[in-house]
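Let me give you the structure first, and then I'll get to my questions.
Entry: chain A
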Amino acid sequence: MDRKRLYLIISILTIIVAVFVVSQVVQRQDDQVAAPSIIRMASLLPLDGQVASYGEMMRNGQLLAVEEINRDSMSTPIEVTFFNTSHMKDVALDRLREAHQNGYRLVVEIFGSDQANHCLPFAIENGLTILSGVDTRPDLIRLGKGAFYRIMPNDAAAAAILVQWTQELGVENIGIVYVNDDWGKGLYEEADNAARQRKVNVAIVADVIRHQSSFAGTVAKLKSNPIDAVMLFIYPDDGGNLIKEIHRQRLNTRIFATENFTGDDMINAAGDAAIGVMLAVPKPSEDSTTLSQFQEQYVDRYGADPSIFAIKGYDAVKTLYIAAVQSGADPLKTRETIRDLAIPGVGGFISFAEDGEFIPGEYDRLVYTKEGENLALSPWTP
Partner candidate 1 sequence: MAVHTNPPVNENQGPQIITLYPGLSFSFGKTPLFELPLSSEKIVIRGGDICAVFGPNGCGKTTLLNLLSGFLRPTTGQVCFGPSDDAHGIVIKSSAPRWLNPAAKIAQWDGGVRRTFQVPVISPDISITGHISVARRMKREETFTSWYIAPIRRLFQSKNQKYEIDDTSCEESEQLLKAFNLNKSISNPNTLSYGQKRLLNIAQAIFGGKRLLMLDEPFANLSTSAIAIVKQMFRDFVASKDRAVVLVEHRAKNLPDFTNGLITMRDGLLRFEALKGTKEEEERFISKLISSYFG
Partner candidate 2 sequence: MIYGVMRIIDFSHTDRMTIAAYLFADLNRPLGIYAAMAIACISAALLAVVTERGLFAGLRRRGYAVMMICSLGLSIILQSIMAITHGSMLRTGVIREYPLTNFLNLYPREIVLLFGVPLVILCLRRLLHNTYWGQSLRATIDDYEKAIVHRLPVARLTMIAFAISGILAGASGIAIIIGTGVYPQVGFKYLIFAFAACIVGGVGNIVGALLASLTIGILITAAEFYGSALAAEGVTLLVLVAVLVFAPNGVFGHGLRRI
């Protein structure tokens, strides 16, 4: 290879490494100057690649929480730093190490069950405390050995609720559409088990990929068997397109979906086709003002309805913040405080069992109805 390029690349590399080291050193220094009163959290999100959009929603919710906390001068200020995992396990672990170097002991999110799973050993041995809003794989709590908590009911709960609902409606044959990632697949498996227990026949199963360009084939597959209800374990934007396609191919069945279908994405894509879509959503806390407040704030700030990710991100920051304040920002003490925490969250009442598993609250059964011009969620009545 010619010298010129050799020198060019070497210089680029050296510059980058120099900047890297300098930034590390700078961060280390402001660790020392940082007042102990500041509560610092790290948040590991996928901010590029295929799932970047959900990382961003999560980040928006967390930012909102941070701003709200820092707004009133009484409380101790909070600082959340975002690390990009690119949705890769090894990168996530490297980011966690970097955060640990820079003095972060509280981790408010590790997006993706497998990423969290890969990071757990490091977190356990270095005494970090992780609170996740989205990681729904059932065995995470057991593997976490006290280092890992979540405020999302695991797949089993949500799936069981939906299947129970279909059973109460006297549905024999259901179809399941799930998205090909660990969240969707996990939900599908749990729902399959639940259906087998409750003697509901899963007639047909179709999978979709993220941002699938056309759902014609999928819906045709659904039509090929007689089903009178379909469960969607997919992301809202794709779900919107899928519902649109279902409406267009005149497949008239009941449509059940998980809580992440609240929010704008689905409505935007599906339009009036979304009328009659039934959602099982964790019951908001008694004073449901918090949810509406949060939604107002979110719309003011970002100009779109909050998705489930935003809600969970907001709740996660709030929860971990409260626990940290009570325990003086000490990660190990924070674990205990988290366990016996019981606070009303935006996405439902938050409390933990003895083993640290999140106790799913009551589920509301909502259905989309048309109110004047635009669609709205209203409680479902038999």
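Criterion: a residue touches a chain if its C-beta (ideal position, glycine included) is under 8 Å from a C-beta of that chain, and two chains touch if they have at least 3 such contacts; residues count from 1.
As a selection rule, all candidates are chains of the complex that A comes from, given by their letters.
As the structure is a computational prediction, the values presented were derived from the model and not from experiment.
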item	value
Chain A: touching candidate in this complex (1 or 2)	2
Residue ranges of chain A touching candidate 2 (in the complex, touch as defined)	47-50, 52-53, 55-57, 180, 206-209, 211-214, 216-218, 220-221, 224, 237-238, 240-241, 248-250, 265, 267-271
